[in-house]
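Shown here is a partial selection of chains from the complex, left in place.
Per-chain residue numbering starts at 1, and chain names A and B are given in the order in which the chains are listed.
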């Protein structure tokens, strides 16, 4: 039983904790954070299903004042685990790394950290093999993770030479008050980091892209213009995506009108927090552009990286040595791709 | 065991179904709807935990095409139950009433129907007694339900003579694409219907108010200027609210910055769909205005009417004859007010 700890119990950290708790070959030892945030208060109201560790030694009073039990420090937590998932704010992970190194523990960092923090920039489906046995892995960010799922899926089936992407980015998560945008679209300097990151993970593909921020909270939408090695038509593209356990194919006719429909659907499914692990491809969006093919995908930014983070634990600790076996374990425990069983 | 059916499996209908399923003295016989909406598709993906009835006889093909099993018609469902909860679109309930009458069944309508559809306009805490044994009850709308909870709570403690309310209304639910507002506040003709409805339920109170629509989805905020019979100070007001099992007292310091914080918190609590049954009062909002007192409450529009709807079943069928006993049963089964046990 692999022992796992979580540093940072924010939007991603909470979901990592829930994800680890679902893996039958892993044990969640505890989570660490710096103050009694709403997420920690919810943990308390739920009766502390996960033990809480204090990421700032000497800061226990804030937790005590909120009536929240603390089981030790981050350093205590690190000593009890085989691997840490670090989902702290950008830059903090690099600092925490010193503690992980001190106790010779492995760690998986999230997309906000610099690439240099890790030995490998990792994606469960695209480059699992490169993560095997490594001490420090860094996950791709939410958009990149979802994008690579789709591109890797196509690449393995029909070969992808080039992609030009447009990222229509949600600007905040539901409940975010520290950032936001009001009645405005905002453009970033191109090429977007997601295109560059894709090329780091999949160096045989040429990628570029433009990112536009939009004032919404329920998922990014990415349009992809893909140049494939052999001409792909719409039917074939959809068939390929439908076989992937982490990709849903949806349609406007069913009622999936946009990113908010997918959020509503996940809530209606009874998924905890209304989360969805899968990206979605709109059937109605697929169009051929000469020899290229174009389509739109939806990225549930809060939860999309959870499966690949579980894959990263499997790689780092060598729990499985084969890519499809490893991602398959993750999928089974997270309940992904059930539609493929039929 | 009281047998309950649901007509309309939309935003409210789904939550009514979940709420009934939690009542240990009720049995959910099934839900009826007219087409394979996203909510029905989610029901299918979950393995049909609730039986589905077709609200439009002869319309089975649409469900069949979506691979969804239909267990009969709405009329079939009505015959199997003791009471129907009607959460169909405004106006449809009045039509469905003919079926309910044909089989001499009781029914609870939601706030969108006209008052004339029912024998009594009902609120579990404020006028439970008037619902006892009635055949047709109509619930107050989401804003009115939450508002009355707060005003009734004060009224029973210190007497309320008059309220002037400002309703800052969310304009759509998460995932709504059929209505919306973009970068605009919209004002309604005053007085708002919520003030008028409050006076129907609590005729001894004078109420007026102004409603402003805002382009958000996670809960209404209402400010209330209340003239109480005896002067109330902030501490006393908060103490009164804190004793109510359907009212949370929250603060900015804890991290509850607005309506979206409460939505996030409910998700973090692991509540199904990220729902919250309680209204919230902001500690930081309470101010005295001469002899009046002013405060702000949050109304989770998707789920706030569920408890009072359960109360309505209890009243209509005489399951409990005493107000506090009845609402207490509802609270227990819905897990409300656990903080009072400490």
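Quick note on the criterion: a residue touches a chain if its C-beta (ideal position, glycine included) is under 8 Å from a C-beta of that chain, and two chains touch if they have at least 3 such contacts.
Computed from a predicted model, the values in this text were never measured in an experiment.
In this structure file the homo-oligomer totals 4 copies of one chain sequence, with 2 depicted.
Assume only the chains that are shown with their structure count from here on.
Once the centre of each chain is set as its mean CA position, chain A and chain B turn out to be 35 Å apart.
Contacts from chain B toward chain A in the complex involve residues 14, 36-39, 41-43, 45-46, 66, 174-177, 182-183, 218, 254-258, 260-261, 263-265, 267-270, 272-274.
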